[in-house]
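Please read through the structure below; I'll follow up with questions.
All protein chains but one are shown in place.
Per-chain residue numbering starts at 1, and chain names A, B and C are given in the order in which the chains are listed.
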Amino acid sequence: MENSLTLACIPLFPLVGALLTYGVGKSSKDLAGWVATGASLLSFIFTLLTFQQLRALVGAHSYEVAAAGAHGAHHGGEAQVYRALEAPLFEWFRIGDFGVDFLFRFDSLTAVMCLVVTGIGTLIHLYSIGYMAEDESRPRFFSYLNLFLFSMLLLVLGGNLLVLFVGWEGVGLCSYLLIGFWHKNIAFAGAGRKAFVVNRIGDAAFLIALFLLIQHFGTLDFVALKAAFENTLASEALLTAIALCFFIGATGKSAQIPLFVWLPDAMAGPTPVSALIHAATMVTAGVYLTARMHFLFDLTPYALLIVVCIAVLTAIVAASIALVQNDIKKVLAYSTVSQLGFMFVAAGCGAYWVAVFHLVTHAFFKACLFLGSGSVIHACHHEQDMREMGGLLKVMPWTGLTYGISTLAIAGIFPLSGYFSKHHIVEALSHSGETNPYLGTYEAAFTAVITAAAIMTAFYVTRSFAMTFLGSYRGHAHPHESPVTMVIPLVVLALLALGGGVLNGMVPFQLWLGHTIPVGHVHSSESIGAALLHSWPGFVGVAFGLLFYTVLPQVPKALATTLPWMLGALRGKLYIDELYGAVIVRPLEGMARMLWKGVDQRVVDGCVNGTAAIVDVSGEVVRNTATGQLRHYALLMFAGTVFLIAFYFAM
Amino acid sequence: MPLVFVILSALLIASAVGVILFRNPIHSALCLVVNLVGVACVFAALEAHFLAVVQVIVYAGAIMVLVVFVLMLLNSKTEERTLSGVIQLVLSGIIGGCLVSVVGPFIIEQWPIVAREEPPISGSVEALGKVLYTDYIFPFETAGFLVMAALVAAAMLAKTKGGDPNHPRISEGKNDGTIQAGGEQ
Amino acid sequence: MDEQLLFGTFPLLTTLIFLPLLGAVTLLFLPGERSSEQGEGEGALGLPVVVALFFSALTFLVSLVLVSRFDPENTSYQFQEQISWIPSLGVSYILGVDGISILLVLLTTFLMPIIFLASKSVREGRRGYLFHMLALETAMLGTLLSLDLFLFYVFWELMLAPMYFIIGIWGGKRRIYATLKFVLYTVVGSLLMLVALFSLVWSYAEQSGEVTFALNEIVGNVQLSVEEQLWLFAAFALAFGIKVPIFPFHTWLPDAHVEAPTGGSVVLAGVLLKMGLYGFIRIAYPLFPEGASFFGPYLAGLAVIGIVYGALVAWAQHDIKKLVAYSSVSHLGYCVLGFVAMNTLAATGSIYQMLNHGISTGALFLLVGVLYDRKHTREISAYGGLAGKVPLFAFLFLVFTLSSIALPLTNGFVGEFLILAGSYQQFPTLTLVAVSGVILGAVYMLTLYMKTMFGEFHEERNGDLTDVNSRELMTLAPLFVLVFVMGVYPAPFLGMIEPTVAQYVKDHHERTMTSQNRSNPRALPSGGIDFARSPETPEVESETAKASSGVPSVLVSTAQETLVQQVSS
Partner (left out) sequence: MNYDYSAYYVLLSLVLFTIGTVGFIVRKNAIVAFMCLELMLNAANIAFVALSRRVGNLDGEIAVFFVMAVAAAEAAVGLAIVIALFRNLETTESSDAMELRL
């Protein structure tokens, strides 16, 4: 470990930026965006500097491993020596022997996450300058955006689970604020609240996991935990419980079944927010957490089975809902849920590096897709319904082109980035039985489902592309190409989506991550023909998508009329929101009202007021003995005295 | 049992009953005078001569004059006999009977009639005075204060109306019994 | 040396307690305010407020001196003062401060100037209001600092009178009902406490031959049978439980909060509620370890019910103040749970959370007061969309809301985390239920925030609303700063609490052991006593063998506690 000053500066810039932006925004609203972008850029630059430091630190060692890898030697994470940069800021709190430091740690995994967060963050800041140009309260927007960056960096830089949790909750807060950014619309604010509350459910489970760790291991530091887990005697039940608690936390943040309902609603926020938070960074925090806690998950094959089950289910369900959505952002939102499912499939199979790989490529193409959709929405005067679009490729070529590239990337077509990561996921799933006996049983079924999900993915993105950019314009606005600040990020992201595949080999991504997480075999590269063959789900999906929404529009209509119940169910998002409303939210609300009106006011206060009433009534009765007549008092007093005397003598 | 005692107690009880049963307050007062004089006789029979004299002077002389004076002044009317009054009489009579029947035997038992040789103490002026002004000087002075205070109090109470407008008559100072708390919020 | 001489003899605590009372008396001699009230501008505070502010600020400074001279490592009482008061009854005037009470004292003295700054909204009879507030401060400080049971009781009851008038005179529409309910509820408890107090003192007198109310002498020395302990603990617990308030003795709280003037609500939430738990800490637990170990799980159960129940009921409220009041029930549930769990982690968190609750809930009440001053309604439905009209207010409201729902880096998180982490080791199942309060907390607070701050703005209804003015900002700014200071860097605060609490927890477990040993020698296996004294015995190793070798001693003590529980059951 080595201390690093630049590391400490990475999250500092967005924090200062957040405050500064708001201050600057008072005088100049336009300047605010540039200040925020500058802060984000500085953060990116410092991440690069720190990244260089880490590379120097890992240095020679890493080449050794690379050389060994080239020989196809059998090696995994165990051969690697863990190297990281640290920035211990201060001791957060210490009770007895249990202490938590405010500590940043920068290892190879964090480096990847940091680069993605700050890099894409900067691009989206830049994009937002154009996108939000006409909004009155854009200083607030940029301030929140910087605050989000700060929280996200805390999340990935945190050297222990509690600092991670700070970021974890922080991004939840920023997500809340940004979803409800246009707070005049109470539905948008409600969506923000929903996101926060659903996330909180996950966070509660996260907290329970922390309590279990504190109780049984006495530390929350990743390095210490890893060491403790290596030769732990703890029962598998306990480990599974901890792992599942973390996974529930992850389902909240990363929108997996059953806690995915907030993400589609989160599209109420401005589109850059959807791109940054709800596609590229925050929602991947769950995946990051799983990768980070790999030493725990590796010990609990049963928990991993559950992870994969949930992930596969999420992938297919979300993909099927995305098939029929007409709101362009909703399509992308469900797509994100589905893609996060893919990532969790990889993580659940123990191929954490694949999950992170897909996380990175997904960040590229999904951010690009969202920004593209934002560009379209911007052009169509905040129209989000794809039925009111069409033929936009001619008017906005840059947007259309970048959107198209990303479409192919997410479809998983060789040689775009999406192919590599997705292929590895399917690969990892089909080999998962080797390491995890539980998974072995369901391997084939899972692989089939995930392939189906991949086909659907290709289909619905192509559908959105076709409905938006091909054909003829069906809306009433006058669309135009977006300003240059919006186009530049699009182009950069499209290039990244296009060339992200270099991470699979040309840049030793797998080995790099191997310094932190187990990466298994280094796969030998395949021939181009095999690769094209392996991307068949993408081709199938894209082909059908293009066919149905350009040449044969009657086919989907016919399908809709033959299977109306299915369309209704998918349009209605499988009625999961309604189900939660009926099963959880409304009963709880009813219970709250019942507890207040029934228990609090009737039972408890009834007892209190009843006691008071009894006293009151008995006072009313006894009061009648006080006639105000002196003689009556005297009589009573006399009788009492005589009684007492008689009593005395009787004793 | 000496004859004197029998006669005196008959007189005393009769006059006491008279006090409470006569409906005209004047008659009651006259009975009370008889009773007070009877008590003085009892004192004399118990050889407390000084007290017997004081009794006549203070009670019969001073207090009764005051009472009769007030009776005349206020022109008290004859009480009417009401049912509730009778009930009250019966009730309190029963309770009183209980008291006597409970405590009476105890008294008889407690101080049985005994013969004794030494002469009884003398309640003469000197003896009483000696004790009063030596052992009981402080209580005596306190009693003096008490009487003085009572006089002042009586004077204050009996002061005629129309003096101080800040102290209205009780009946005028109507109060609805609620506490005026704070201002309206 | 000189300094030591000066402070060694100077009755710092007495000064602290009676300085506010001096201020209150001074207020009585000020010229009448009838004339000054009318000519008063919006900016001017008026002479009575300035005087009250001066005295409370002075008290705050004295308490700062106290804190600066306080030695956190010393776990016994510091700055002790002892004067015989009623010798024939063994009553003395004993004061002292330790790591548990010092920050509560600081919180009290810190909140009072803020309350005085906010007292502008009291329109009529402001001098009386200030007088009662200052008297209340004396009573609260006295309760926190007294180490004599009788003195404690006197101050405890003394707290009631000013609060009675504050709610009863300067309160809202149903103030008479609320204040009577508040007083009667509390008095029921404190009467039982008085009886238990005398019972305790007399039985100690029988045992030792001297009548004394001194806490230090009785604690640890008094020998009571299990049955006596249970009864006496129950009596004290009822008194303190009503004050906390623990479910189901909480219904006075919403009424009192809703009807009290802003300052009254702040002091009620900020300090008065803590007195209940403080009573548990200072009196009930040390005196009756047996009763504590018997009732502890029940208290924890009630606390958890309070957490969930308070949160749910808060969710159903239409009145902002009532909502915040019920949230207090929920938050105090955490504090009780943490303390009852009786390990260093949770108990420290509990005391820390008491401070946090004082700050964040106090601030929320101040904010509600700001709204109420302007629009004279507390109905949630009367507001909406305020974020656009009053951005600064909305921002502050957001920050304190987040502090209330324990977002990390605000003060609430540290306390809540420590409490839950600690209590999980003692009451796993109950804590799991309590964690749902974390979710519900977000639900009701964010619902409140959404309904008041977001959505359509009623122009015709709230168009004349003005943002937080500089005076109100001055009241909120210190709290705002503290929210973050205590959330980001709690070490100095925890450092003051933790050593004392660690010692306290250790003492408590020792007392429980000896008490059990004494009352029922056979119940405890002979190894058990040694076990309590030396945590390094082999039994411990085997107990905790599951965990890795580097398990810190906090956790070993947990294992011990579970054993204690097993033995006692």
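Assume a contact is a pair of C-beta atoms (placed from the backbone, for glycine too) under 8 Å apart; a residue touches a chain by one contact, two chains touch by 3 or more.
Predicted model, so just to flag it, every value in this text is computed and none were measured.
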item	value
Chains shown that the absent chain touches, full complex	A, B
Touching residues (missing chain, whole complex) on subunit B	1-2, 5, 9, 12-13, 16-17, 19-20, 25, 28-29, 32, 35-36, 39, 42-43, 46-48, 50-51, 54-55, 58-59, 62-63, 66-67, 70-71, 73-74, 76, 79, 85, 88-89, 92-93, 96-97, 99-100, 103-104, 107-108, 110-121, 123, 127-128, 131-132, 136, 139-140, 143-144, 146-147, 149-151, 153-158, 161, 169-171
Absent chain, residues of subunit A that touch it	623, 626-631, 634-635, 638
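Criterion: only the chains that are shown with their structure count from here on.
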item	value
Between subunit A and subunit C, centroid-to-centroid distance (C-alpha), Å	37
Averaged-CA centre spacing for the pair subunit C and subunit B, given as whole angstrom	61
Contacts with two or more other chains, residues of subunit A listed in rising order	none
Sites on subunit A touched by subunit B in the complex	631, 635, 638-639, 642, 645-646, 649
Subunit A contact footprint on subunit B (complex, rising order)	88, 91-92, 95-96, 98-99, 102-103, 106
Subunit A - residues contacting subunit C, complex	90-98, 162, 165-166, 168-170, 173, 176, 180, 183-186, 189-190, 192-193, 196-197, 200-201, 203-204, 207-208, 210-212, 214-219, 224, 228, 231-235, 588-589, 591-593, 595-597, 599-600, 604-605, 608, 612
